[in-house]
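All remarks here apply to the structure that follows.
Note that one protein chain of the assembly has been removed; the remaining protein chains are unaltered in position.
Take a look at chain A:
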């Protein structure tokens, strides 16, 4: 069975492109439309990687990352921020909170794939 990826983003059009991409890469793809949905999925699943947007309604990306960091069952789960926030201070903050990678929107699909693969190898 392939690797598991959780895509957390509130923009359906963006999610659609990522879902298509990672399914083609033989990932098992979970989708959450905001942080609270992500937390529900993470309650029972431990994906290898979470692709996480930051600016979302209800529970945002930072809170979701915090949750992952605290949960024992998720200690092997890598977290990659994928967000439009591209200021240096934002990137620094994201990495400091414990994200493994910080990728910015708009993105190149190929770049995302190679970054994720590199992270998981």
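We adopt the following convention: a residue touches a chain if its C-beta (ideal position, glycine included) is under 8 Å from a C-beta of that chain, and two chains touch if they have at least 3 such contacts; residues count from 1.
Methods note: contacts and distances are computed from a predicted model.
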Per UniProt record, name of the chain withheld from view ["histidine kinase", "Glycine/betaine ABC transporter permease", "Cardiolipin synthase N-terminal domain-containing protein" or "Spore coat protein JC"]
"histidine kinase"
Just one of A:40, A:58, A:73 or A:114 touches the chain that is missing; which is it?
A:58
For chain A, which residues touch the unseen chain?
10-14, 16-18, 20-21, 24, 33-34, 37, 55, 57-58, 84-85, 87, 105-110
